[in-house]
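This is the structure, below, for whatever I ask next.
Every protein chain except one is present and positioned as in the full complex.
What follows is chain A.
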């Protein structure tokens, strides 16, 4: 059994911490080492062993590297929570940074840089200065990264102490590892700084290109990516750079290959010689294809990048379409990307092969993949005029298999083919009509109806076909209704006989009287007026020739494409979005919360309705829609007390109410979330949550003593947090006997100990008693406990405030899991938490509600909720001067609706 690390996980029944404490102070080295291992084991499974801080630090002075490393690992974890004690380690750190062993010197600097405690940082500067000039490259490369660490903690210090210059000197270091780290550190510092720090001129370029050949694979990526920002002065320089970089294409590491590709593509922009360009394209093809032999995860990245590259330079892979044929065992995310590239590479020369593949894919099992394959056939038909007929015959073959979703998808693409090649393939309409009754997807139905209307004069029974759809008109989705309306008008204009005339009357009536969809209503009114004033003009309008559509498979906006190409081999090239759309580090104001993955549908470019417009409209439209303008929310109801606190009420004690321990605790409200389970708390279980009563914030707590001992002397302490929440008075808990519990509502004050940095819902709490170690736990600040009673806003003010705030102050989030059961109950619920009703309106079958709220220090929160009653999915948009708090607000919304 000896020697297994897992033994450190076994716990003794009683007093683990005191036992460890004893072992840590043992006179035997081995015992101490074992004890530290046990401490680390406890730490990794999330146990709090911070109370052993002093004892662990005492083990730091050792020649044994294994032990030293363990102690350092511990320090990185706990120094932050014990800043006063961390100072104990400083002496040893400083001493270690001068140790004759370079490993120890590096270790000291590396670890100090990871401890974000001011006192440690102060002492870091001197050793760091020495280590940047150390004789040993391992120390220097560690010091280089440490400068980036220090910059992150205290940028001024880095500049004041001249570390930037030292770092720049390291670019000329004779050790490539040091160069690579210096480049990485400088690149990061530059990213977070507005002044020019790391600019690449032709001297640095030469140095770095030389270092490139000797670097490790990872260093090569750092250097290539840093160099990709360099703009060559002329075509000759560009060619030179490319020549130096091309050998990297042969590297086994995919990251090196892609970074080299990016660099070459960028320099190619400057190169004028067509020979050189053709030659480069030829050189890049095999390594790009080889990326598809890597693990599927890498293939996915490669495919997303290739998708961009072929849009810009289709020739590179024009002859390689076969390598993009889907393999039977490719993961679905790889297959989908391959399909996309196959469409892009499809040409008159290879279309037969490609169609054969698509046809095969259309009979596979994965429904999404099958649909995409069918759509791909249609897209090829639109792209390649000469192949259109072959594409259509494949589609017809697929329709004959009569697999429902294949048929529907085929009809959707055939509609597009009709648009692209008018008056060419109508002969197949009869075949399509056979599948009419099986259509149940709105898009397929709408497409079929469009076809019938468009070619009504050639379909003998067009009126019968349309009539069959009309019966269910009121129940159809808007998309189908709109098409039905237009198709019926077309039919009537083409065949102005009695049948169609009756039909059009029914449709127009339905669309104007029975619906509340403004789009449908407006369109119906336009047709109606057109038909009644000038039927000939109606013909000119409705039956006008349509603009020809083109294939959309290359439709990334050229400027976006160029931007993405400069970001080849970055996340941006995988999401097909510019970096600012998803990088949220340090730029909280521009934050966009996006729950969806970017890879899907990224080319569709869905634009959601501009919330500013819709926000400006509610008061205006309320006149039309029956809206209880006089509806006054109940006069500021007190928030329901989440915890019944009878005794406190009776005695008029608002501060700390104590429920006697022998009284059965029968909470009727939602139980408090457990923050320290009995298993971690040595039998003591703590549950707690922030709440609000009568304009005051409380911390509702429940203590349950399942241990064998009486616990007394409870105290509480809150760490610095975003709202500076702190206890307004002492924690009043009577001595807890085994098996008993006690509740309290601890009054809280705000803005006592504010934490710097971006807002966070993190609330770190420490609770202690006389018998046990300190319990640390983290809770969440629930924002609705902080919303003030004075958050109500006049409508005009609301509108004005909304308009006065820039768009960047708006943040949205979708909650697909939340269902609104009624508008009224939602308003009541939110009013109870001081979110005040402003207005509501209908948008199609969705309800939009506007509310206002205020968080402390008078920050207004303007809220827009959009949902369909009874359907899952709630969209929440907020506009506020401090959008950084929005994520906290969303957490609150989630919590409120889940309860």
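Here is the rule we use: a contact is a pair of C-beta atoms (placed from the backbone, for glycine too) under 8 Å apart; a residue touches a chain by one contact, two chains touch by 3 or more; residues count from 1.
In the analysis below, contacts and distances are computed from a predicted model.
Peer 1: The chain dropped from view, which UniProt name applies: "AP-4 complex subunit mu", "Translation initiation factor eIF2B subunit epsilon", "Sec62/63 complex, subunit Sec66" or "serine C-palmitoyltransferase"?
Peer 2: Of "AP-4 complex subunit mu", "Translation initiation factor eIF2B subunit epsilon", "Sec62/63 complex, subunit Sec66" or "serine C-palmitoyltransferase", the absent chain's UniProt record names it "AP-4 complex subunit mu".
Peer 1: Out of A:78, A:93 or A:300, which residue would touch the omitted chain in the full complex?
Peer 2: Candidates A:78, A:93 or A:300; residue touching the omitted chain: A:300.
Peer 1: Touching the hidden chain in the complete assembly: which of A:287, A:378 or A:883 does that?
Peer 2: Among A:287, A:378 or A:883, only A:287 touches the chain that is not shown.
Peer 1: Which listed residue (A:250, A:424 or A:550) would be found touching the missing chain in the intact complex?
Peer 2: A:250
Peer 1: Looking at A:483, A:570 or A:721, which makes contact with the chain not pictured?
Peer 2: Result: among the candidates, A:570 touches the missing chain.
Peer 1: Which residue numbers on chain A touch the omitted chain?
Peer 2: The list for chain A reads 3-6, 9, 37, 40-41, 44, 65-66, 69-70, 73, 103, 110, 113-114, 116, 138, 141-142, 145-146, 148-149, 152, 177, 181, 184, 187-188, 191, 216-218, 221-222, 225, 250-255, 257-259, 282, 286-287, 289-290, 293, 295-298, 300-302, 319-320, 322-323, 325, 327-333, 353, 356, 360, 363, 365, 368, 400-402, 567, 569-575, 579, 582-585, 591, 593-595, 597-599, 760, 762, 778, 887.
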